[in-house]
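Heads up, one of the protein chains got dropped from this complex, but the rest are sitting where they should.
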Amino acid sequence: MAQARTSQWIASLAFLAIAIAAPFVLPNNMSQLVDLMVFILIALSWDMLGGQMGYNSFGNILFFGIGMYLVASTQVWMGGYSLAEYNSAKGGNLESFVVTAPVYVTSLIIGLAAAAVLNYFVGLFVGSQLLQTRGHYFAVGTLGLGVAAGEFAGTMDVLGGGSGMNFLQPPEGVNLTMLLYWLGLGTVMLFIAFLIWLHRTRFGFVMNAIRDNEDKAEAMGLPTNKVKSVSWAVAAVFTAIAGGLYGAGKNFIDPTEVAFSLPTIGVWMLLMPLMGGKGTLWGPILGAVLFQLFKEFFWTYLFGWQRVALGLLIVIIVVFFPDGVMGGINALRERLFGKAKSAGESGEAA
Amino acid sequence: MSEPILEVRGVSKHFGGIYANQDISLDVPKGAIIGLIGPNGSGKSTLFGSITGYHPIDAGSIRYEGREIKHLRTAEIARLGLIRTFQQTHVYDEMDCVRNMLISRPLRGGDLRSLLHHPSAEDRERAEDLLEFVGLASKRHLLAGSLSFGQQKLLEFAMALMNEPDLLLLDEPTAGINPTLINGLIDRLRQANERFGVTLFVIEHNMRVMMNLAQEIHVLAGGRLIASGEPRDIQNDPRVIEAYLGGS
Amino acid sequence: MDNILANLQLLTSLAPTINIELIANGLLVGAIFALITYGMALVWGVMDIINVAQGAFVILGGYVSFYFVNAMFQIAPDTPRLLWIILSMPVAAVAVALFAHIVFKLVIERILDRDLFVALLATFGIELVMQQGMNQFFSAEERIIDAQLPTFAFMDYMVNIPGSRLLGASLGIVAAIFIVGLVRYSRFGRAIRATAQNVRAARIMGIDTNRVYAMTFALNGAICGIAGSIVAFVYVIHPFQGLVYTLRAFAIVILAGIGNVVGVIFAALGLGVYENYSGFILGPEFQDGMVFIIVPITLLVRAWIMRRKRQYLK
Amino acid sequence: AQTITLGAAVSQSGKYSTNGMHTINGYNLAIELINARGGVKVGDTTYKLAIKYYDDESTPARGAELAERLIKQDGIKFLLGPYSSGLTKAIAPVTEKYGVPMVEANGASRSLFTNGYKYLFAVLSTSEQYLSSAVSLAAEMAKKEGRDPSSVRIAAAFENDPFSQDVRAGVLDDAKSFGMKVVIDDSLPKNLSDMTPTMTKVKALKPDLFVVSGHSKGAATATRQMAEQNVYVPMVAMTHCDSADIVGKFGKAAEGILCAAQWAPSLTYQDDLFGTAADFAKKFKEKYGYAPPYQAAESAAAVEVFTKAFERAGSLDQAKVRDALAATDMQTFYGNIKFDKNGKNIAKPMVLYQVQNGELVVVAPTKWAQAKVVFPRKRN
Partner (left out) sequence: MTTEEKNPEKRAETGAEKKRRISGYHQGDVSTVLSVDAVAKEAQELASKRPDRAALWKLAGDEPQLTIEGLVAGYGRMEILHGVDLAIGKGQSLCLIGPNGAGKSTVLHSIYGFTRIWKGSISMDGRDVTREKPNRKLAESGIAYILQDNSVFPDMTVRENLLMGGYLLDSPREAAEKADAVLEKYSRLAARANQPARVLSGGERRLLEISRALVMDPEVLLVDEPSIGLEPRFIDMVFDILTDLQHRDGKTIIMVEQNARKGLEFADLGYVLVAGEVAIADRGDALLENPDVGRLFLGG
């Protein structure tokens, strides 16, 4: 038990050390590293529901998109401009809307915080409603919500409509990718610490209980509804922050293709936990890293066939590695060293 | 007998055209062990469901410790200390036995903050104790989903005791359990009743269990309560023999 | 807002005949959705697999049909177009069924007993492969089959029923009736229903459930092939156009309720009409949003009703 | 020989892949011809040209990532544009950030040129000009019929994406200046498959001019459904008819439709690399087997502009090349090119085709008109 806990912290520290070294080792891959932080965030938050609670959501893209628009809008607003005016030249008119470096940085951070807070309540509300459905209904219901959100965002002129919206240009002296990376890494570490703590509490147990047998959990008096909504709300917070970081990094928001892009980010966020091993802490993180590596590799070397390769990769993973890489590692470890830890203890460590 | 902990008054419940419970009234006195028998499909499990808020009832009232509970949801009722087990086993498949037990620790308020603690050493000790008792100590780190049918049944029973209920509704606790172990179970049920004052309300088809355990038995047939009384009387009641124990 | 009012006015007082056209065209579109969704619902119900690649199968059927018809025009330029278009359906059906069978053998068979999430991802992977594969093989150009059918006009050209849509919808209905009959009355159909209701029991009855799955998936492929031919001469095919159909099929299954086959047809027709009206009244840019928002809304209403019975929508 | 590698992220899959293919073909043809002539002479050295491509999958986020990758990881110093305004919008901030000159040929949205980007140059006319000649044509026709231009009623259906929405803005501005009334103003969804509601509305309101823009799929869908639903409007104008090949696909149904184009093979421009516009068309057809849509022509022109700038700068220094680009003032087979301070080409007008007897014929501006516009469209 205590040993499991220390190994969690050791792993976290190792991760942190690597992450701190990364920008110095790979200075030319900064934007990929920012994306990686974003991916880790969305993978971990998806896993809170999908892996730990057994609710497969396609709707997390909702929070991602809202977060992104909110951060962009907060920046414009804190820069002292009117959003409608800014977006009146559809897509955002950057030349006449400039801000100073301090304003840019603070507005970014405040925007992220605002996105976090707002999405907590969005998650709570949507969760309290949609989480009343289960299984396929829940999956497709959230899918509908995600798709509809993008379509409606594209009709809102104040957000630039279908032409999308630009983030403010970072002023001189702001190294945006660096800033985003450190913000992203900070959030990731916060999230990891939070999850390590959470999964040891009875709250974490209840999440698993809901996954395994919700009827039983209810019969035993566990507050399943509250736990479900709050978990989704927490997931929404981190997904929204991820959305804000991603949008700021890409600079341009298209409603259906960047913000609420279901066929890409929306699916990736569940693919990553599956690759790494869902329902564990390090699985989604590992999955995000692997996914980012594979994706970049495919896009570089399999030009024209990269989606075919990605598709095949997905198929191979779900068919042959049902428990993800973590599952494979555990199986290997058991084969090599016998059952070092019982299923239960490592389950708890998850 | 003493104060009733549970008062069921005129409860009816139908599913489509099937009247599973019709106008059932009975009391469960505090601290007693009460039995419920009846043919298959007579509405026993449905009555448990009605009591624990599994489905809304059509008519009647259900009072627990003097308080109307028919409007409450299952989890709220459970948090009042009224716990049930299921006829078909219900355990948390993907967790090991110890965790199954730890989750079952009572949670009375339903406040989320009370969930933000780690399980205490005491809880663990109690969990191990109960597992030992139902013979699952050696399986404590197996996933509950991989236990045999009977073992799951036992685990579920242990989980119910872990919850320290005031009133425990057991739906066929000994079905699929080895006869020798059944004796042990009955013993433990009596202990729980005597030492901790847990009131028991038990469905069973196994009359050996019923006769040796229950202080009073209610008999359902066709969704109606047809007889109530002490085990010996029930066994000789012609209506009960006709409907359940075996006709001429 | 003014816009919406003006559109409403058009519907109610200025040109009420528009209603007829909107409804008629909605129903015709709905019939095509119904066919596609019927296949999806079959696979969903029997195998518990949500086939995300459904739309890609449809598009594949469209391409088969397109190339078949074009080749036939070249070989026999003087024969009637319609003949080849109708013949292209069985061709596409067989081709896509074969393709589906290969997919089944390679992938689906291995994930049958796993959870819905795995099936979703696996079929999503297949969709990616198919999309880009079609893009590479058939190029990204939009393809159409020009059926050159007349449009039937009524009420002084205010109500128009394009012949191609009429043909598409009627062929769709014929195919659907055939399939419903197959499932209801044949021995294979009995095996399908048994497998859908309780796999383990079906196995114990001696039904080779794996074969049932394989046949079901191939049958769905055939349905998609037919639907694809229809799409090719009613709309446009494009390697990346499949998602439109997949998402709508999802919506329709959910609206109808999983396992409700008759419901699929009504939900599909209803969705066709609803879509046309929301496009007309709010503007086409709201059309997709309105289609998809109806999914969670319906679910919420139904969950709410279920909750009063203390049950859940599963 | 040494090589200058240009970078480009172009859609090879996704909804823009048709036009992405035209773009790539245009780029490649230009490179091939330039290299065949020996390459580019910069200062004293002669370089061959090459292009490193990535597939942006028609998604802006991917486009931005790939631009960054081209610049940071692949060390590319000069970028060619992607296809579509949306993608260009996503990429421009990146090139701007790293000071990488980009000459683009397929991002026409006006809003690209209000941001003060210093490294972005577009050889094409911006999108608000696409259909404005159709609006003035409608005004002209109205006058001929003895009506006031302000009596013209316009129905507009534009895809909800940056490019088409800009075209729409241009049409609305022009309509306003003539005092015309826009009776339908629909935005088409990006995943367009059906335009029935719009068609129904058009039929009910009987406008005088129907303008449509939604890339290739929009053009194809609109043409088919107009015919199928018996929608008759005296004048119909759209974009992307040539890349969608509406004539080949629909034959008679396309008759009389006006098409906005950046370029046409019958124009009289010429340069020393490709020869005349017609020469370009011929070379292109030889190589790729189909007549070049304007997307291919403008893409080839973009490469040409780059080469000329390299030569004039006499250096591969990014800032110097940028300044040389900014000073561009030349004629190409594709048209005259001169950038304003925002980097958009102000020296080249749009042309308007009309489908007449199954051919795309230039009808405006009058300077290049091959035939007179047929008005009103025949009913079929």
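For clarity, chains are labelled A, B, C and D in written order, and residue numbers in each chain start from 1.
Everything below uses one rule, namely that a residue touches a chain if its C-beta (ideal position, glycine included) is under 8 Å from a C-beta of that chain, and two chains touch if they have at least 3 such contacts.
Since this is a predicted model, take the numbers as computed values, not measurements.
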item	value
Chains in view touching the one left out	B, C
Residue touching the undisplayed chain, where the options are B:Ile186, B:Leu200, B:Ile217 or B:Ile234	B:Ile186
Hidden partner interface residues of chain C, rising order	190-191, 193-194, 197-198, 200-210
Interface residues of chain B (partner: the chain not displayed)	15-16, 18, 38-42, 87-88, 134-135, 139, 146-151, 153-154, 172, 175-184, 186-187, 205-209, 211-212, 244-248
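Here, only the chains that are shown with their structure count from here on.
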item	value
Computed distance of Cα centres, chain D from chain A, in Å	37
Interface hub residues of chain D, defined as touching at least two other chains	12-13, 58, 160, 187, 189
Residue numbers of chain B (touch at least two other chains)	73-74
Which chain pairs touch, all of them	A-B, A-C, A-D, B-C, C-D
Of all residues in chain A, those that touch chain B in their complex	200-203, 205-206, 208-209, 211-213, 215-227, 230, 279, 342-345, 347-348
Parts of chain B lying in touch with chain A, wherever the complex brings them together	52, 73-79, 83-84, 86, 90-99, 102-108, 110, 112, 114-119, 140-145, 159, 163
Of chain D, residues touching chain C in the complex	12-15, 17-18, 20-21, 58, 157, 160, 185-189, 191-198, 200-201, 203-205, 216-217, 220-221, 224, 227-230, 244-245, 249-251
